[in-house]
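One protein chain is absent from this view; the other protein chains keep their places.
Showing chain A:
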Amino acid sequence: MAHIYLMPFCSYSQKGIFYESEESSLLITLDAVRKIFKTKDGPVNAVDQVDLTIEQGEIFGIIGYSGAGKSTLIRMLNMLERPTSGSVTVAGKDLSTLSKNELRKARQEISMIFQHFNLLWSRTVRENIAFPLEIAGVAKAERLKRVDELIKLVGLEGRGESYPSQLSGGQKQRVGIARALANNPKVLLCDEATSALDPKTTDSILNLLVEINGKLGLTIVLITHEMHVIRKICHRVAVMENGKVVEQGPVLDVFRHPSEEITKDFVKQVTEPEETTDVIKQLASEKPQSKIVQLTFVGGRAEQPVVTDVIRKFNVQVNILQGKVSQTQNGAYGSLFIQLEGADSEVSGAINYMNQQQVEVEVVSYE
């Protein structure tokens, strides 16, 4: 048990574009947006007074459980659902005031990828990618050239003549992404784009999205129910519950200080494996005199060997129960569960000491 280093894996140059917020411009503004569905059981407030701003070049995540309204919300960003009230402005255009033709033009700049990919099975990969170009009236020679570029960009060389049914889920989503990028959009909307994929494929698709965000400066808005997705690629996150945005901010801040219960639940998805609570309860009951402490290390400040210092300076036994480091787009985030044993004064001294360091300390009690 040597030093515990939690390295800041992620440099800020990897694009927290929104940090340069003085220069950056708002790309998407939602103002008091509301969507009411009429059902047999009366009106349902799917989206309730949501205000959001999303900046040029950022990856913005919206997380919530199913039924939270995130799917409706993202569909209002391209008017697949029209808001009951409020306004949605994308790239300077108030979408609900546009005429049919203007909206069709605007939609060519707001692409979308889907959980179930929604490819045309009757078309080959190439023809699927060419589809939005046909819609936009791009000439054939130009189309062929653009399709080649896109196939290369998403890493589908050699699969151009395959039909979607011959592809794996990850490859299908790559086609979906290529298709979405065909008309050089300003925004890419991701509707649970990785929810139908296995964890490994999910990671490769997420990496592709980050790459595209970096390479093309494309703004990405995604909805998901997996905190893992938010953690891995988003710069900022909004948490939705019952149609409302209950919490939002830079991903690392939300990880560090989740204020709502639902947000804490989501953060736990990433920091604590499910069995953690049980294991810790078990250990705590075996040694009732000991204290269990959760240390949270955040971003660039996670370097000091806090645990080693505690062992050197105090007469306590430190037992590491569980630790995990997660990387976010804004820097690393780690949590460590330790068990402290020793005289009460030594233990509280150790806790005080850790409190003065740049880590968050929480004494955990399980009844």
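As a convention for this text, contacts are C-beta pairs under 8 Å (C-beta built on N, C-alpha and C of every residue); 3 or more make two chains touch, one makes a residue touch a chain; residues count from 1.
Just so we're on the same page, contacts and distances are computed from a predicted model.
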**Request:** From the list "D-methionine transport system permease protein", "Pyridoxal 5'-phosphate synthase subunit PdxT", "NADH-quinone oxidoreductase subunit D" or "Septum site-determining protein MinD", give the UniProt name belonging to the chain omitted from this structure.
**Result:** "D-methionine transport system permease protein"
**Complete:** Filtering A:R104, A:K152 or A:K313 for touch with the omitted chain leaves A:R104
**Item:** Identified contact with the non-displayed chain, of A:V47, A:M76, A:L95 or A:L119
**Value:** A:L119
**Request:** Kindly state which of the options A:D51, A:D94 or A:E134 is in contact with the chain not pictured.
**Result:** A:E134
**Request:** Could I get the residues of chain A that touch the absent chain, sorted low to high?
**Result:** 78, 80, 103-108, 110-112, 114, 116, 118-123, 131-132, 134-136, 163-165, 179, 183, 189
